[in-house]
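Input: a single structure, listed below in structure tokens.
All protein chains of the complex are present and in place, except for one that has been dropped.
The block that comes next holds subunit A.
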Amino acid sequence: MVKRLTAWVVDGDPLGFGTMSSVARGRVREMMGEVMTAQGRSLPTDDTADLREIGFRSLDFSELALRVEDELGDELNFDAPGLRRIATVGDVLDFIEHLQSA
């Protein structure tokens, strides 16, 4: 539970008890690893790793986005064209980051 709370970035609240606005990149990467592990694969440490080569498919991205939503408490809806531009692990993390800031 502590691990989960430390992953939050808290905006504008000096006491740290206010609105939880986004899930940190490191935590998203951790969740991406969990999605892959559940399917018997592993997530490379290199952000330039190709998604096709590591077997991370669009449905895996959906699962990751839903896990992030669960922690965020808000929906991250997006159109398919945005997803098609994603090719590497870093792209996934960038895209999730972008969705949260949109």
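Note that a residue touches a chain if its C-beta (ideal position, glycine included) is under 8 Å from a C-beta of that chain, and two chains touch if they have at least 3 such contacts; residues count from 1.
We adopt the following convention: contacts and distances are computed from a predicted model.
Per the UniProt record, the chain missing from the shown structure is "3-oxoacyl-[acyl-carrier protein] reductase", taken from the list "3-oxoacyl-[acyl-carrier protein] reductase", "Tetratricopeptide repeat protein", "Anti-sigma factor" or "CO/xanthine dehydrogenase FAD-binding subunit". Where subunit A meets the missing chain, the touching residues are 35, 38, 55, 57-59, 62-63, 66-67, 69-70.
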